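Missing here is one protein chain; the remaining ones are kept as they sit in the complex.
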Amino acid sequence: MGESLLKAVNIYKSFVGVEALKNVTFEIKPGEIHCLAGENGSGKSTLIKIISGVYTPDAGYMEFEGKRFSKITPIDAIKNGIQVIYQDFSIFPNLTVMENLAFNSELADRRKLVNHKRMRQIAEEAIAKIDFKVDLDAIVGNLSVAEKQMIAISRALIFNTKLIIMDEPTTALTRREVSNLFKIILRLKEMGIAILFVSHKLNEVFEISENFTILRSGERVASGSTSDLDAKKFTYYMTGREFQVHRFEYEKVKEEPIFSVDKIGIEGSFSNISFDVHSGEIVGITGLLDSGRTELGLALFGIKPIEEGEIKMRGKRIKLTNPRRAIHNKIGYLPEDRLSEGLFLSQSIGDNIVISEIDNLSKAFGILDRKQRRDEIKQWVKNLAIATPNPANACQTLSGGNQQRVVLAKWLACDLDLLILNGPTVGVDIGSKHDIHSILQDLAKRGMGLIIISDDLPEVLENCSRILVLKNGQVVGDMLASESDEKKILSYMM
Amino acid sequence: MKNRLKKLTSRNEPYIFLVLLAVCILIEIRSGQFFSPNNLVDIASAMIVPGLMAIGAFMVIVSGGIDVSFPALASLSFYATTKLLLDHNYQGGVVLPFLIAIGFGALLGAFNGLFISYFKLPTLIVTLGSSSVFKGLMQGALNSRQLAVIPTGMREWGKKALFVAKNPVSGLTSRMPVAFLVFLFALVFAFFLLRFTMFGRGIYAIGGSEVSAERAGFRVVLTKFLLYIMVGMIASVAGLIRVCMMQQAHPTNMLGMEMNIIAGVVLGGTAITGGRGTLLGCMLGTLLIVIVENSLILIGIPTSWKSVFTGALIIIGTGVSAYQVMHQGKTRSSKGKKQEVAQ
Partner (left out) sequence: MNKKRNKLVVDRHMFRLIVMIVAWMIFIAFTRFRKFYNLVNFQTMAAQFPEFGLMSLGVMLTMITGGIDLSVVGNANLTSILMAYLLINMTDVAGAIPPYAIPLVFFLAILIGATLGIFNGLLVSKAHIPPILATLGSGELYTGICMALTKGNAVSKFSRTYATTINNRLFGLIPVQLIIFTIMALLVWFLLSRTVFGTKIYMLGTSATAAKFSGLKTDTLLIKTYLLSGIVAALGGMIMLANYNSARADYGTVYTLQCVLIVVLGGVNPVGGKGKISGVILAIVLLRMLETGLNRFPKISSYYISLIWGGVLILVMVLNFFTENKRVRRKG
C-alpha cells in the first residue's frame, strides 16, 4: 500500500435532521483515477464539498498527505492542491480566455492591479501544460463546450495541484471530445495528479477509472478496483435493486405507417433522411452528439422547420413550421434538456401537466373548466405514479425521474399519435429509468408510435424495434434491434 | 488585418460613432451652426452632468444590476450639502462642499450597497425603494425648497471658465466650465479602474457570472458594496456640479433623468444583462442623447419634440442591437455546427 494523497475518514454530515453522509470513508492515492458514483441524493456532491472545504463535516476527519485536519476551508483545500471543476466550469463567458485563466491565481496572490503581461504569461503556461491551443484574446462565451472545459482544466493546473475533482465532466461533450478529455486525464495522471471523476455513466466508469467508490443514501456501499466490477453489480450497488430487462417486441398490425418522412433535410444539420413509424412501433435514432440527431428531433416537432423533403401523417402531407402545428397533428416532443425546455420548474405539477392541452380544458371564451382540469391532473398523476403529496406543489420539488414523468404526462394528456423522446432518461435514477422504459413500451403496445433519440445504446437496444444510426447528418445504419448489438451500432456511429 | 476589421465590425462603438457623426453632419447641413466653437462648447458643457451620471449607471449595469436611484441620491446629497453650508454661513472655497457631498454620497450609496450586496435583494427593487426614501428624506426631513442663493465659493467656481468660445458669425459666446475637468478626471479614473484594477475586472466578472466570481476568489459582496458607494459618490459630485453651474439648488429638477441616462448607456452597446460594454460606447451613447436633446433647436425643430426623438432613438437603437445579437447568435451556431460536422 502506497501513501495515500487524501483520506476522508468516518465522515458524517447532516442537514437539519437529514443525514446526507453516514460514516463514509474515502481514499485516493497520488496519480490515481478514481470514480465516485451514486444516484441523485446519494451524497456524492456533499462528499465533494467536504473534500473541497465548502462544508465542514459533523464528525470524522480528513488526512492530506498524512497531515490530519478536522476541518478545512476552501482556501486550505486549494493550498493543499485540491481543485474542483464544476459542471458549469465556473467561467466568465463575457471575458477573454486570458482573464479566465489568470484571475484565480492573481486573486490568490491578492493582486490589486491588473498586469496584462504577467497575466498573459500565466495563461500561456497554463495552456501549455496540456498542449491546449487557443486564442488567448478570444471571448470565452464564443468557444465550444469542450474548449471551455479545457480552460477550466488548465486553470486548475496553475496551482500546485495534486487532486482534480471533475463533476460529471462528459455531460455535454461529443464522443470525440470525450476521448480527447480522457487522453488529457491520462496525461495528468502521468504528471502525478490524482483525478476524482464523478459520473454515473457506466461505460465511462469502466473506460477511464482504476478504482471506484459508490455511495447510496449517504453510505458507502462498495469500493475497490474497477476490474472487479460489471454492469450488473454496478446497477445493484447504485440502486440496491436488481432489474429484469424487458426487451421490447413489436408486431406489425397495420401496413400503412402513421408517420413518414421522405428525404428531409436542413442545410448544415442533416439531409436526405427517410423513414416510417408504424402504430405500435418504437424507432430508435442514435448517433454521436454532433450527428444531427437533436436537430432531426427539433425538425420533426417544428422548432427548426425542414428545408427540403416532405413529412406525412397518416398518408397526408403536413407542414411542421412550429410546435403548435406539430401538436395539432398529434405529434409531441420530450426535449433533451428537461430543466430548461421541458418544465416550468417553479409552477405547479398540475399546470405543468395540462399546459399543452389547456385549450381543450376550457368552456366558451377560454374560460377554464376547473373541474375537468382537476380530474385530468388527478388522472395523470395516478396513471404515471408521480410521487407527490399534492399536485399543486411546485415541479422543482420532484426528483429527476418524477419530473420526467410530468413531461411525459404533459404529452400523453394531448392524446398523441406520435411521441418523439430526446434522451428520455438523461439524469434520471436507474430505478425511474426502468419505470419510464416500461411506460414507453406500454404506450407502444396501446398503438402509439414512438421515436427515441438517445446515445444510450442499451436503452435503444432494449426499447426499440428498429434502429437508425446517424452520422454527419446522414442515416448510415438502419437495422432491426433484434438483429443488432452495441458493437454493431458503434461500428456505424464512429 | 482582416481579423482586426472583423473585430471592429462586431463591436458596437463604430456604429454608434457613425450614427453620431451622421446626426452631427445633418445638423450642420441644416443649420450651419453645429460645428461652430460656441455650440461645441455648449454641448461639452451639457455633457458634464449626464456624462458623470452615465459613468455610475454604466458600472452598475456592467455588474449585472440596474440603478434608478442616482438622481434622488444626488439631489439629497447636494441639497443637504448646500443647506448645511448656508446654515453655517460658509464663505470658503469649493473643496469643502465637494468633500461633504462626496461623504453624503458615500453614505447613501452604502445604503443601496448594503441591501444589494449583503441581503442580495434585486437591484431594481432596492434602488426603487431607496430613491423613494431619499426623496422623502429630502422633501420631508429637510423640508426642501429651491435655494436661490448658494455659497459664494460654489457660485464663483460655477462661473469660472476654462476658456470662452466665440461664434465668429453670430458673436455668441459660450463658457467652458472648469467642471469639465472634473468630468474628464472621473472618466480617466473610471477607465483606469475598470481596465487595470482587479476591482474593476471583478465588476465585469460579477456581471458575467456571480457564482464563478465567488469561486474564483473575488470578494463579491465587498466589490458590490464598494461599487454602490462609488456610484453614490460620483452621482453626488454630478449633483453638486449641476448646482454650481446653475447657480442655484433646485431639489427636484434632476428627478426623472435616470431613464434617459440608462438609455444612453444601453445605446452605447452595454448589455442590459450585465458583463459587456465599454466606457467609450457608453460615452458615445450618452453624447448622442445629449446632442439630440440640445441641438434640435438648431435645425428648427421645437424643443417640445425632443422626447419624440429620444424615444425613437432608444427604440431604434435597442432594436438594432437586439437584431444584431440574434443575427450573431444564428451565424455563430450554424458556423459551429459546420465545423463539428467537418471534423
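Miscellaneous remarks
Chains here go by letter, A and B, matching the order in which they are written, and residues are numbered from 1 within each.
Operating definition for what follows: a residue touches a chain if its C-beta (ideal position, glycine included) is under 8 Å from a C-beta of that chain, and two chains touch if they have at least 3 such contacts.
This is a predicted model, so every value here is computed, not measured.
Summary of contacts with the chain left out: across A:K410, A:H434 or A:R466, the touching residue is A:K410.
Considering the whole complex, the residue from A:N115, A:N390 or A:S482 that touches the absent chain is A:N390. In the complete complex, the residue from B:A179, B:A216, B:V266 or B:L284 that touches the missing chain is B:V266. Within chain A, the residues in touch with the undisplayed chain are 15-16, 301, 303, 323-324, 326-327, 333, 335, 340-347, 351, 354-356, 358-359, 361-362, 365-368, 370, 389-390, 392-393, 410.
Although one chain is not drawn, its touching partners on chain B can still be listed: residues 66, 68, 115, 119-122, 124-126, 128-141, 143, 256, 259-260, 262-263, 266, 272-273, 302, 304-315, 318-319, 322-323, 325-326.
Operating definition for what follows: only the chains that are shown with their structure count from here on.
By the touch rule above, chain B contacts chain A in their complex via residues 195-201, 204-205, 207-209, 211-213, 215-218, 271, 275-276, 332, 334, 336-338, 340-341, 343. Interface residues of chain A, counted against chain B in their complex, comprise 86, 88, 90-95, 99, 103-104, 106-108, 111-114, 142, 144, 174, 176, 268-269, 290, 292, 472-473.
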